[in-house]
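A single protein chain has been omitted; all remaining protein chains appear in their positions.
Going by the order they are written in, the chains are A and B; count residues from 1 in each one.
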Amino acid sequence: MAKEKEGEERIGVFVCRCGVNIGGVVDCDEVARYAATLPGVVCVSVNKFTCSDSGQADIQEHIRKYNLNRVVVAACTPKTHEPTFRVCCEEAGVNKYLLEFVNIRDQCSWMHIWDHEGATKKAKDLVRMGVYRAKLLEPLEESEVAVDRNALVIGAGVAGMQAAMDLGDMGFHVYLVEKEPSIGGRMARFDKVFPTNDCSICILGPKMVEVARNENIEIMSYAEVVEVEGFVGNFEVTIEHKPRYVDVDECTGCAQCAEKCPVEVPYDFNEGFGIRGAAYVPFPQAVPLRAVIDLESCLRSEGKECKACIKACERGAIDFSQEKKYSKVKVGVIIVAPGFVTYDPEPRNDYGYGIYDNVITTMEFERLLNAAGPTEGHVIRASDCKEPMRLGFINCVGSRDIKTNVHCSGGVCCMFNMKNAILLKEKRPEISCYLFYMDIRAPFRGYEEFYNRAREIGIRFVRGRPSEVIEKENGNLVIRAEDTLKGVVRNIEVDLVVLGTGIVPHSDIEKISKMLKIPRAADGLLMEAHPKLGPVDTVLGGVFVAGGASGPKDIPFAVAQGSGAASRAARLLVTGKTKIEGITAASDESCIGCGFCVDACPYGALTLDEKENRVMVVGAICKGCGTCAATCPVGAMEQRHFKNVQVEAQVKNLFALA
Amino acid sequence: MGAEQFEPTFPKFEPRIVVFCCNWCSYAGADLAGVSRYQYPPGVRIVRVMCSGRVEPVFIFDAFKNGADGVIVAGCHPGECHYVSGNLNAERRVENTRKALDYLGLGAERLRLEWISASEGMKFAEVMREFTEEIKELGPSPMKSRLNRCENHEISRD
Partner (left out) sequence: MNEEIVKVSRLCYQCGECTAACPLRRVSKFSPRGFVYNLNANGVDTAENIEQWNCLICDNCYTICPQGVDFPALILNLRSEEAANAKEDILAHSVFSEIATFMTFFDKGVPTEFKGETDENSEYGYFPGCLDYLDLFMDVGVNFHEIGDYAIKLLNKIGIKPRIASLKCCGHDVLFQGNYKVFEQLASYNTEKIKELGIKKLVVSCAEGFLTFKKYYELEAIGVEVIHISQLLSERMEFSDVEKARNRAITVTYHDPCAMKRFQLYEAPRDAIKKSGVKYVELMRSKDNSLCCGVSGMMNCNDMSKALRAFRLDEVKGMNVDVLITTCPKCLSHLSCLKHESEREEEKETEGEYNFEIVDLAVFLGRLLFSVHKNSI
C-alpha cells in the first residue's frame, strides 16, 4: 500500500458481496487484494452488504481511521445506491462527489453468472477504472435555489383533483389546468364504480365542488399548458385559454342557450350517443357549471348569422368576440396527470366494431346504463332500439395482444365488464350475460368477492378469446369462441356485444413528454423515476406524475397516486428551497468564443459574452448533459464530475495488460 | 514446430468492447439486463457518462488506443433523450468518427451507435452479444499489434 504523503489522494476501496449476488460469482477477496495494489489505495474492505448499516459504518470507520479523501464502492448500480453512499461519505466529512461507484453486480456478476473467472477479471478491471477516476475527482458544491410556492397540476381527473386538493389544503396555491370545459375526467362518465357499485358522479360530484370551493385552487378549465420553461422550483408555464364564447362571470349554467341552439352534433360526453348543440353545458354536474360554445360546429363558422343562443341567454353572457388567450404563471412544482383513454377499436374494426351497429364499447355501454345518459338508463341496441336479452361481453380488446397493446389493463377492464354485467343482471335477472375472458384479474380489496358475486348472480363466464363476431340478418350477432376449459368451439348468438376495451395512453402524453422533457417508455406511457421506489417521481426534478399516464390504474390507485404526488411535491414547497445538481458545465479562460457549444446546448443554458468573447453558463438551467464539452474544439468547456481527464482515466484503464 | 506451440501465445480471442452509456437510458438498460440476467460476454466494459452527447471522439480513439476491439456509444432513442437532443449530437459525432476510422484503416464497423432505452435490457444484452460476435469475425483490433511494436505508446499505468 502507498505511503502516506501530504495532499495525496487517499483512496479506500469497499467491495460488496451483496449476499451471493456478487459474492457467488465474483471472487470479492481477490478483487480487494488486487485493489490494494493500485496506486493511491490505502485501505480495502469487503462487506456482505455494504449498503447495510454496518456496511456504511465500516466505510465511515475506514474514512476516519485512514483519513481517506476518496471512496470507491464496488457494489450494485449507482442508479439506486449512489445517493445512499453519497450521504454516508458526507457524514464522515468526504465531499459526496469524491465517491466513485463501481457497478460489479448489475453489469458484471449478474451478466456473467456462469463465467466466474471472466467476471472476477472484469470486476478487477472495473475497480481499477474506478480507482484511477477517483484519483482525479474533485469536490463539488451543490448550489441551492429557492422554490416558488405555487404548484401546477395538469389534468383534472380524479388523480389531478386529489393532488390539487391535497396541496391546496396544505396552503399552497395550485393552478389546476384542464383541457375539457369541466373538471372530473373519466370518472365523471362512469355510471357505477366497482366493487361497491357506488354511483360514480354521486361520489365524484361533491369532490369536484370541493375542489372548486378550495380557495387555494385556481381552476383553469378549457385550457392547455403549451410551454414550460425553467427548472425545479422555478418553472415558467404558458397556458393557452381556449375561448368559451361565454362570459363565465355572467353565465349561470342554466342551459337555455343549449336548448335553443339549432345545431346537432354527437354528444362527446355520452361517447357520441345522443346529441348536443354547439352551445352546451358539458354535463349537469359540471364544474365550473358554465356553458361553452364549440365554434367548429356552430353555424357561425359557416358564415351564418345565427343568434339563437344570444337571444336565449337572459344574462347576455354569450360573447363571440372572445379570443384565444395566453397567461403565464410561475410555479415551483408540476404534477402531471393527463389520464388515460380507452382503446379505440374503430380503425381495426375489431369484432366488427364500426361495421355492425350492435357492437359497442364498455364506455359506450356505461353511458347507456347511466340514468343521465342518452337513453335514461335503458339499455337498448342501435339497430332496432330493442332491449337486448342476451349480451356478450368480450374482455381484453386492444390489450394483451401484440397486434395492439401487449400490456394488461391492470384488471380494470375485467372488473369494468363484470360490473356492467352485474348491474344489468341485477336489474333484469332474465337477461343472460356471457363474459368471454382469458384470465380474470381481480387483485385488490373486494375484487375477488365481486367476481364471486358475478358468478353467483349467474353471469356465464366463458374462457376463450373470440375469433369473430358475425352479424345475422336480424341484427343479432354470433360470437365464435373456443370454450377452452371444455375444448369445444361455441357459436353463441347474442343481441348486443360489448367490447371491454383496454386502457391506453392519452394522446396528449406525447406532447407533454416533449414539453416537459420527461421520457416515455416503449408502451407510450410516462416513465416514473423508478418503477418500484419512485412511482410518482420523474427523472426531472420538481415534476411528478399521477394517475393513468404512468399505467392503467383503478380509481383508488389513481387517488392514492394523486395524494402521493402531492406529498412528494410538498417536500419542495414546504422547505422553499432545493439543491441543484453539482454536475454542470463550466468554461475556463481558454474559451475562444466560437459559440459552437451555444448551438449544441439543448437548454439554452449557455450565453456568449460578446465583450469578454467567452461563453458563460447559467448554472440553474444547465442540466449537465455535457454536450457542450464534447463540442468544444479547444477543451475550454468542461463538464464537472465528467471532465475530460476523469473519463480518459477510465478509458485508459479499461483493460489490464495481460 | 506446430500448432501446439502457437496456441499459448494466441489464446482464444475474446473481444474487448467498450460501451459509453448515457446515465438515463442505456446505463439503466444495462442495469435492467443485469436484473433480468440476460447474459453477455464479459469482455464488455461500460463507461458511464451523463449523456451520449458527452462522448467526444477523443474518448473513442482513446478506447481503441487502450486495447478496445470495438466501441459502442449508447444513448436514448431519438425524441427520448433526457437532455432533449444530446443524442442527436452524438449521432452526428459518431457518424463522423466512423468515417475517420475508415480513412484510418481501422474500419467503421468497429464503432457503433445504438439507441437503448431504460426498458430495453434484453436489447442491451442482444446488442452486446451480436457486436461481440461481429468483432470476433473481424478479429483483434489492428491497433493492438501496432501498439505493441511501438515503444513509447501511451498506455499509461502512471
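Here, contacts are C-beta pairs under 8 Å (C-beta built on N, C-alpha and C of every residue); 3 or more make two chains touch, one makes a residue touch a chain.
What you see is a predicted model, and the numbers here were worked out from it, not measured in a lab.
In the entire assembly, the chain absent from the figure touches the shown chains A. Within the full complex, the residue among A:78, A:464 or A:519 touching the omitted chain is A:464.
By the touch rule set out above, chain A reaches the unshown chain at residues 396, 400-403, 438-439, 463-468, 470, 480-484, 487, 489.
Basically, only the chains that are shown with their structure count from here on.
Chain geometry summary: the mean Cα position of chain A and that of chain B are 33 Å apart. The touching residues of chain B, counted against chain A in their complex, run 14, 16, 18, 23-25, 27-28, 30-31, 33-35, 37-51, 53-56, 58-59, 62-63, 66-68, 76, 79-86, 89-90, 93, 117-120, 125, 154-158. By the touch criterion stated above, chain A contacts chain B in their complex at residues 39, 77-79, 103, 105-108, 110-115, 118-119, 121-122, 125-126, 129, 132, 514, 517, 519-522, 527, 539, 583, 600, 602-603, 623-627, 629-631, 639, 642, 644, 647-648, 650-655, 657.
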